[in-house]
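One protein chain omitted, others in place.
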Amino acid sequence: MTTPDYQLLVIGAGPAGMAAAQVAAHRGVKVAVLDEQLHPGGQIYRNVDASPLADISVLGKDYLHGRQLVQTFRHAPLDYLASCSVWYLDRSGEVGIVDNGRHRSLVAQNVIIACGAQERPMPFPGWEKAGVMTAGAGQILMKSAAMVPDEAPVLAGSGPLLLLLAWQYLRAGVKIRAIVETTQRQARWSALRHFPRALAASDYLFKGLQLVSAIRRARIPWYRQASELSAEGDERLQAISFRCKGRQQRIATPLLMLHQGVIPSLQLAAAAGCDDRWNEGQQCWQTQLDDWGESSQPGIYVAGDAAGIGGARAAWLGGQLAGLQVAHKLGMLAQEQRDVQAQSVRSACDRHLAIRPFLDSWYRIGEDRLLPPDETLACRCEEVTVAELRALSRQGCSGPNQAKAFTRCGMGPCQGRFCGATMEQIFARQAAPDRPAAGHFTVRPPLKPVTLGQLAGGADQTHEG
Amino acid sequence: MFRLLGEASQQVLVELDGVEVSVPAGVSVAAALLYLGRIPTRHSPVTGAARAPFCMMGACFECVLEIDGVSERACQRQVEAGMQLRLQLCGDGEAL
Partner (left out) sequence: MPVHSSFDYDTVIVGGGLVGAAVACGVAQSGARVAVLDGGDRDFRASRGNFGLVWVQGKGADFPAYAQLTRRAAQHWRDFADELQDATGVDIALQQTGGYDFCLEPQDWDARAREMRLVAEHSGGEFEYQMLDCDELRRHIPEVSREILGASYSPEDGHVNPLYLLRALHQRMAGLGVDYRADHRVHASRRDGAAFVIDTRRGSFHCERVVYCAGLSNQALCGDLGMSIPLNPLRGQLLITDRVPRFLSAATLQVRQTAEGSLQIGDSHEDVGLDESTTLDVITRLARRAVRIFPHLAQVRLNRAWGALRIMTPDGVPIYHRSEEHPGAYAVSCHSGVTLAALHARDIARWICAGPLEDPLLGAFSADRFDV
């Protein structure tokens, strides 16, 4: 039997990971935190304590809040491994990592997956062109490189983060050419029934209104309920065209920033064999978890946005619940104390999550919008079009995994992160009404890049016999 | 394409397709290319279509280029003085 290297391995040093690790470490659990970036903070608090910005307040108070979280984390009694990517995880707690260029393996008794979310892919004709980026990319450039667009960009899509980016750009003195918002009107009415609950998180609502009024005051052209987006240009993006209020529009721009919500990054949990299910309200797959965040694989937990989109504050709280449970199961925290500590965490978490049903509903993507036109590239890596996948679906191809085998869609380096959702939609909408819902791709290692040489040279430093 | 907010604290010299260029220190290689406006950064292996950094968080692999002889995601590496960068472009290697 191999002795585990750690009692707890936390993957991801964003708010959920930092919280989970500290809660466990402070109760005597031997913890390591692995993170791909150079500094803790995840994406939401990226570079918050190592900012290249002269004036960090341009990003807003919520971002600044992360600074103290990162600073306490840095002083916690745990092993923090930066620049470390996890390319392999299985249900036995064996982890393959590339640690500053060297492959090695670790074994953990418990794993908390806190790897956060990714942006929901927003495919449309031309989305692959040079000069099209995500809103998240814009934020990362600001946070980690103090860079902003030097020509007025167009922001397109839907969701709070799109507006947040616009607001941050305005504060940084960036002119915005236009906001092309694709949020659909019919979603609004169903969203209103969640409004009363959202009042419990009125601070979020208020912040939202502030963003909107700041953007309005700046008199940025704001197109609503836009549809039929298409990006034009040869070697580089030249323009975006779309339909709005029954009229065709075209805006010349070299930079387009897209956003259509965020979805949990499921790869690690799926690779470890954790059960998952489709969340219709959030329109994404979620790992099935108990109240503490433990998955169907004993000892494997998911916390934060990786478990379900809830935002940074909810992530910080959810991470604590997982940390408490791990400590408890290791015999380092009595049940009663666990429950007492968990209670206040849960009520705070519930308050932060109160806004979600309203937001999820308001920004819900309509059925007709989930499937882009035929000429769209479904798979950017292998350049497989929606048309090709639709044809297979009509021929009775059994699902995304068969389609992947037949077309190479999902076999490129992004491992299906950007094409999986599109593929699932195509196969979920079969002509035959009695078809069961399509699943998602089988996730295969490596989850992050690793070379043959790294694998061959990787010394198993921790295992004997 | 992208500019710095305020002054760069430092600059470093790297080699891009054999030509020495000055980029801000402490940023990713992908950010440095966007700063220089050097897009597209690659042509896709299947159809030769022009691509450039997209997600900046290591998920999309659009920003893959040759860094000191090894093909890697440019958004996951920080610039270092003397780094040799080669874009994965078709033809004579000119981006535009």
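For this structure, a couple of remarks:
For reference, chains read A and B in written order, and residue numbers begin at 1 within each chain.
Please note the rule applied: contacts are C-beta pairs under 8 Å (C-beta built on N, C-alpha and C of every residue); 3 or more make two chains touch, one makes a residue touch a chain.
Keep in mind it's a predicted model, so treat the numbers as computed, not measured.
Every shown chain touched by the omitted chain in the complete complex is listed here: A, B. Screening A:G138, A:G233, A:G293 or A:P446 for touch with the missing chain picks out A:P446. On the side of chain B, touch with the chain left out of the figure occurs at residues 45, 69-71. Against the chain not displayed here, chain A makes contact via residues 88, 90-91, 94, 96, 103, 105, 273, 395-402, 405-406, 408, 411-413, 415, 427, 434-436, 438-439, 442, 444-446, 449-453, 455-456, 458.
Just so it is clear, only the chains that are shown with their structure count from here on.
Residues 1-7, 9, 24, 26-28, 31, 34-35, 39-41, 44, 46-47, 49-62, 64, 72-73, 75-76, 78, 95-96 of chain B are the ones that touch chain A when the two sit in their complex.
By the touch criterion stated above, chain A contacts chain B in their complex at residues 36, 38, 43, 52-55, 58, 118-119, 128-134, 136-137, 140-142, 144-151, 172-173, 234-236, 254-255, 265, 380-383, 412-414, 417-418, 448-449.
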